[in-house]
Structure formats: C-alpha cells, structure tokens
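Missing here: one protein chain of the complex. Every other protein chain is in place.
Here is chain A:
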Amino acid sequence: MSASTRKISIFQKLGPLIGLAIILIVLSILSPQFFTLANILNVLRQVSINALIAFGLTFVILTGGIDLSVGSMLALSGAITAGLMAGGTDPILAMLVGLAAGAVMGAINGLIITKGKVAPFIATLATMTVFRGLTLVYTDGKPITGLSDDMSFVLMGRGYFAGIPIPVIWMLASFAVLWFLLKKTTFGRRTYAIGGNEEASLLSGIKVDRIKVMIYSLTGLLSAFAGIILTSRLNSAQPTAGTAYELDAIAAVVLGGTSLSGGRGWIFGTLIGALIIGVLNNGLNLLNVSSFYQQVVKGGVILLAVLLDRKKAA
C-alpha cells in the first residue's frame, strides 16, 4: 500500500516538471526567438519577483493559511525604501528598513490571525487594503523617483553577475535557503505538521501561534525583498506596484502541487509553478497573442493542471 502511495506522489511531483517541459517544447517550436539564451535569462528575471513571493506563500499555504496582502506589502516596502533613498538615506540602510517593514507587516498579519483568531483570508484581505492605502498615503499616489545611483541599489534589479541577472541569483539563493529551511529543519517539520493537523501539533507541544507568526513574517520579508528588486529594476517605486501579484503567486504554489488545504506540498514545485507562469507570459507575448487571450490561456492552464492533479489523486 505504501509503495503505491509513494509511486503516486513521485508521479505527482513529476507532473509540474512535465508540464513545464511540454510548454517549453511547444513554445520553442512555435517561436524561433523563444529558446535563446537572452530570452531565457529575460524570462528568469521576470519570474524572480513572483517566485520570491510564492516561496513565502508556500509556507503559509502549507499551514493551511493564505496571504492576500503580499502585493501590498511589496508596494509599501518598495515605497519606503525608495522614499528613504530619495531623502538621502544610505541605500543599504534604506533597503534594510524596507525589508524590516515587510517582516513587521507580515508579523502583524500573523498576530491578527493567531491572537485575534481571524481567518487568514479575511485578515489578509483587510490588511491588503490597509497596506495599499498606506502606500498611497506615503507616496501621495505618485511614483517616487530620483533614487540613489549607488551600485548596491542599482545592481539589485538591473545588475548581472557572470552574465546572469542578479534577481535570478537572488531567486536561486533564496530557493536554496528556503528549501533547506523547509526540508531539513525543525521549523520546516513544524510547518508541515501544523498544516497536517493543527490540534495534534498543538498537543504535541508545538508553539503553533509562534510558528505561524514567523511564517507570515517570512512571507512579508520575501515580499519586501521582491519589492526592493522591483523598485531597483524600474528605478522608481510605483504606488500601484504589485497589484494582483497575490494571484500569480497563489497560482504558482498550486501549479507546483501544494495543497491549499495544507500539510502537503514542496517548494521546488513552487519554483516550477512560477516558471510555468513566466514562460507562458513570455511565450504568448512572443507569439503576439493579445493580452486578452493571454489571460484566458493562463487561467485555462491553471485549471487544467489542478484537474489533472485531482485525477491522479483519485
């Protein structure tokens, strides 16, 4: 019995990879520009923002929660970083403050959910609006420009290292660290346990509330990180940055095979999920598919992936 369940899970794990491979092959055939080094690096750079957010969301979703406020946290952290820099603060300090702001916003989400006992969907729906509002207040609804030209900031989003865009390096480095955290540490084990059975975890002596606050805070931190990279890439902070980013991030997590009901999933799947979405966006653009149809195709792919996953599980 266990052998067969394990087989299914390997098959399920391979699913996203096979899906990505098929999309890559099809796009390579359809568009000659697609499978070029320059374009692949371009796709990876575009993916990095969504991937960073989705990595954090993977932890949240593994506990059976959700975070809708990631896009707003990205915007506010980016705006704070930009605002400080525009005001002459040292760019490294400004970026650290931006990251800290993200972590604090995430912790607030976590505290509302655990101490206030509010359902994560409702709690983060509310803070999504609050954080967005604060971004608009802080930026006065206008982009913040005239940012530092210090290399530490410029390279964050625009730089290359050995020919690879720096955001891609950040994405892969974060992936490595988070993979280790989830797979090899007590923190990761507790994350899975909470999602698998919160009551049993609590009764086993796991400080469920504390772990959850840490996880939401981690998601805030990663959103802020993505926000800073985006600010650097655009050389400005947009008050509407990150709008609807939560949807692509959730899609990436789900495409990767992580269960929305918690307890089951993996972060490598999320990376693949983010790549699928990024590759689709890019490929459809190259093929001159209208942006209206692009949405239909993207939604259809997500639906198809989830349906296939259900079928395998049954």
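Note that in this section a contact is a pair of C-beta atoms (placed from the backbone, for glycine too) under 8 Å apart; a residue touches a chain by one contact, two chains touch by 3 or more; residues count from 1.
The rule is simple: contacts and distances are computed from a predicted model.
For the chain of the complex excluded from view, the name given in UniProt is "D-ribose transporter ATP-binding protein" [choices: "Tricarboxylic transport membrane protein", "D-ribose transporter ATP-binding protein", "cytochrome-c oxidase" or "Universal stress protein"]. Within the complete assembly, A:S204 is the residue of A:T36, A:T129, A:T145 or A:S204 that touches the hidden chain. Here the missing chain is touched by one residue of A:T36, A:T129 or A:T186, and it is A:T186. In the full complex, chain A touches the hidden chain at residues 1-6, 184-187, 189-190, 192-193, 196-197, 199-207, 263-264.
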